[in-house]
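Every protein chain but one is kept in place in this view of the complex.
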Amino acid sequence: MLNTALLGAGRIAGVHATAISTNPGSRLVAVSDINTEAAGKLAAQYGAEARTTDAILADKSIDAVLIATSTDTHSDLIERATAAGKAVLCEKPVDLSLARAQACQKAVAHNGRPVMIGFNRRFDPNFSALKAALDKGEIGKPELLSITSFDPAPPPVAYIKVSGGLFRDMMIHDFDMANFLMGAAPVSVSAVGSSIVDPAIGQAGDVDTAVVTLTYSDGRIAVIKNSRRAVYGYDQRVELLGSEGLLQAQNMLENTVVKSTTAGVTGAKPTYFFLERYMPAYAAEWAAFVLAVNSGSTLPVTLDDGVAALAMAEAATQSARTGGPVTLASVLG
Amino acid sequence: MLNTALLGAGRIAGVHATAISTNPGSRLVAVSDINTEAAGKLAAQYGAEARTTDAILADKSIDAVLIATSTDTHSDLIERATAAGKAVLCEKPVDLSLARAQACQKAVAHNGRPVMIGFNRRFDPNFSALKAALDKGEIGKPELLSITSFDPAPPPVAYIKVSGGLFRDMMIHDFDMANFLMGAAPVSVSAVGSSIVDPAIGQAGDVDTAVVTLTYSDGRIAVIKNSRRAVYGYDQRVELLGSEGLLQAQNMLENTVVKSTTAGVTGAKPTYFFLERYMPAYAAEWAAFVLAVNSGSTLPVTLDDGVAALAMAEAATQSARTGGPVTLASVLG
Amino acid sequence: MLNTALLGAGRIAGVHATAISTNPGSRLVAVSDINTEAAGKLAAQYGAEARTTDAILADKSIDAVLIATSTDTHSDLIERATAAGKAVLCEKPVDLSLARAQACQKAVAHNGRPVMIGFNRRFDPNFSALKAALDKGEIGKPELLSITSFDPAPPPVAYIKVSGGLFRDMMIHDFDMANFLMGAAPVSVSAVGSSIVDPAIGQAGDVDTAVVTLTYSDGRIAVIKNSRRAVYGYDQRVELLGSEGLLQAQNMLENTVVKSTTAGVTGAKPTYFFLERYMPAYAAEWAAFVLAVNSGSTLPVTLDDGVAALAMAEAATQSARTGGPVTLASVLG
Partner (left out) sequence: MLNTALLGAGRIAGVHATAISTNPGSRLVAVSDINTEAAGKLAAQYGAEARTTDAILADKSIDAVLIATSTDTHSDLIERATAAGKAVLCEKPVDLSLARAQACQKAVAHNGRPVMIGFNRRFDPNFSALKAALDKGEIGKPELLSITSFDPAPPPVAYIKVSGGLFRDMMIHDFDMANFLMGAAPVSVSAVGSSIVDPAIGQAGDVDTAVVTLTYSDGRIAVIKNSRRAVYGYDQRVELLGSEGLLQAQNMLENTVVKSTTAGVTGAKPTYFFLERYMPAYAAEWAAFVLAVNSGSTLPVTLDDGVAALAMAEAATQSARTGGPVTLASVLG
């Protein structure tokens, strides 16, 4: 039984609290948040206690912490929690600064505790089924990967300003998906981006529409498309061409009803956003963490994976500014 | 090279004229119609001659006739054409009277000439692919067949009055499809029908919506659904449950475009009606006839098939009136 | 807060226990079962107590009971629980005997307590979305309903023998679905059935493959297809033709991955059986019950609905034996 504390009590923390409570191998014992009222409310709902982060880290009976606080606190909390001997599952991204994330990576290596980064999409039943088919060789050798990842609507500009930009905030999921499926880091990253959804996003120095091309040492290619607005819902698709076929993971739909009228044949929209689409993925992610920590086996996503995706975001951000390809080696220093 | 004459110059005759002309193994040499202007026009379009039916039947150089005249002339023309030594492809149904069709069947047996009935749907690429998969054993032993066959809009009541009724005019195609796929005639036929699409159809003594259940000697079951109105287009689907799986032939769509908006995910409608849906089937039907006649091999659809489907229509008509099941044996006398 | 006891501790009771526990408006307080070990285990898992049914019914603090015991106990428990003032949600069918169910109906009318029958499929997100579209008039007036309902594999013959037969055990769900969607009871029921999946089922006096046609006073028609075996998974589809279009609720799939190879384009199978397909429906069913009981509003499914479906099963059973249509009036006596 993994005694778990939750750092953070916001919306995504609520999702994690359910996963921790319903998993037979873990128990939610404490919740902390700078908003103590939110921490208290969430803790009460699941029969846990609201405590300070310091108290949680000092409590030897707590085995694991799930970090769902704001991004700027991730690196510090990972370092402190591992130093205190906890196993850690931390929401993505590790940090907005690649240098800071790399420092955290070194600290954790020193502490020797397991740290998993919350790339929840790896645990989506569709993407994991695609990966399983790939690993079984069902399409031969992968050659050309395409990831489509559109949000239903752009976030407030206030959020954009502190987000680190589309490549670090949004496309980082897709960079990790590319690493997950291609099984290797790319050699170079070429990005184009523009602000055509909302001019205010452009004025805030960010893009809302972007295409990134990744090239690999063996000639394989990946392309990622992002938009901050798909009015029909959360569009999350992957397709991978291989030497012996194509694998596609398509959208989940709200229901399976199809209506045929003089206007055409109409089905339901994709599930609206990440909470609807990825709810099963969050539960599966937590289950995988619990299983690995309790059994001492390898984590399915590591802090190294978090740093790798962040490096790709850094390269894409540079490429979108300069226009030319940026090698991963150049940003990893 | 099969020298062919076309009896009839209406709309469906035009479709057949194209098939005859473009098939490399046949040539359209003559067209007849009681409307001599229509015959002349159609003949001219394809470099053939307009003649009388008598002249056509007397011409020894004509090898085959395609009968696309009104239903009440089919039996006579089949008998006369085979007596004159011609190979015959005749539009369905053989006759509205089962007794008359059975008499024709005897006459043809005596003449010994090949007669094929135009059950075009057997040659539809989708239904023939389903049949091929079935014959390869891909779903094991067939158990439960469902045929959905909806017209886009009801015909004029004037047509209904001379049509022989929905079971003889419309569902006869589905009876043949059942025979084609099940490979046997049913033992009994149970029909329910009503007039809910257009009250005028009910006043004319016919139904516009009907469900027929067929039972087979080995316990298999088939169900056929007909409606005279599906506002979204011609709905022509088949599905067959077998011991090892399910085969479905779905509708052809006008195009493959899909639009996703806040209103849902919308695709194209089915192709509108039989000319759009079954154009490739008419060409394939003619090609199969030419191949069989030129090579002396067995016809893929026979006059016996035409009589069998008509007997099922007769049984369904009786069942819809009496309410109980009607055996095929009882109508075949 | 609805204090709830669960009568029965079998597999489906486990599903209900989860629904009761996670619904914010209800609390699981007690579980009873003739297998006291099973009751104890299930109760412990959800922090409830194992008690006898007598003790549960005598406890005034318990507001509602969910009856998930064997079918032969349903009527008695409904009567006793309502007499004890409890609100009741009872698994289908009410009883295998129509007469007994009708007696139960009278007793409950006398007791005046709310009784809901567990026709879970009404709460499936797909079927309820179809119903909502129908009620909004999106396909005009409904005319022809088709229900496909195939189990993945037949149950053991021992189960078949006590099941009441396919029409009462399996198709009863589809009878209720027809009532739900057509908004009226049929006038007559025509059934054909045979045992082609497993001869042992036939030897036990039951059928494993059946087609039932329902006719309505206004000319509408419904057809239901059942098979005990669809090797590809639980096949649960509905389609409804109306004057202005067609509504279809299609299967849920295990995932959205599609693989294209030289062998064709392959997607996932339907979810395997009712636990996979209808898990969200069970939760929504319980939520609807809690909402109605707590607010005193009308139940979405009533005991009358349970009796109506049972009467249709009785009529179908008779029709499958006699061959002809059986009126609902004749079985309702």
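Just so it is clear, A, B and C label the chains in written order, and each chain counts residues from 1 on its own.
Keep in mind that, in the parts below, a residue touches a chain if its C-beta (ideal position, glycine included) is under 8 Å from a C-beta of that chain, and two chains touch if they have at least 3 such contacts.
Quick caveat, the model's predicted, so the values are computed rather than measured.
Undergrad: Can you list the shown chains that the hidden chain touches?
TA: In the entire complex, chains touched by the missing one are A, B, C.
Undergrad: I'm checking contacts with the chain that's been left out. Which of A:Ser190, A:Gln236, A:Asn255 or A:Thr271 qualifies?
TA: A:Ser190
Undergrad: With respect to the chain omitted from the figure, which of C:Gly112, C:Gly264, C:Gly296 or C:Gly333 is a touching residue?
TA: C:Gly264
Undergrad: Can you say which of A:Asn23, A:Ser75, A:Ser163 or A:Thr209 touches the chain missing from this structure?
TA: A:Thr209
Undergrad: Given that one chain is not shown, which residue among B:Ala83, B:Ala103, B:Ala133 or B:Leu291 touches it?
TA: Touches the omitted chain: B:Ala133.
Undergrad: If you put the missing chain back, which residues of subunit A would it touch?
TA: 143-144, 146, 148, 150, 188, 190, 192-197, 209-211, 213, 215, 218-221, 223, 225, 227, 229-232, 235, 241, 243-246, 323-325
Undergrad: Mind pulling the subunit B residues that touch the left-out chain?
TA: 125-126, 129-130, 133, 138-139, 244-252, 254-262, 268
Undergrad: Go through subunit C and note every residue touching the omitted chain.
TA: 230-233, 235, 253, 260-270
Here, only the chains that are shown with their structure count from here on.
Undergrad: Of all the other chains, whose mean CA position lies farthest from subunit A?
TA: When every chain centre is compared against subunit A, the largest gap points to B.
Undergrad: Suppose each chain is reduced to the average of its Cα coordinates; what separation in Å results between subunit B and subunit C?
TA: One centre to the other, that is 41 Å.
Undergrad: So, what's the distance in Å between the C-alpha centres of subunit B and subunit A?
TA: Between these chains, centre-to-centre, one finds 57 Å.
Undergrad: Two or more other chains in contact with one residue: find those residues in subunit B.
TA: 230-232, 235
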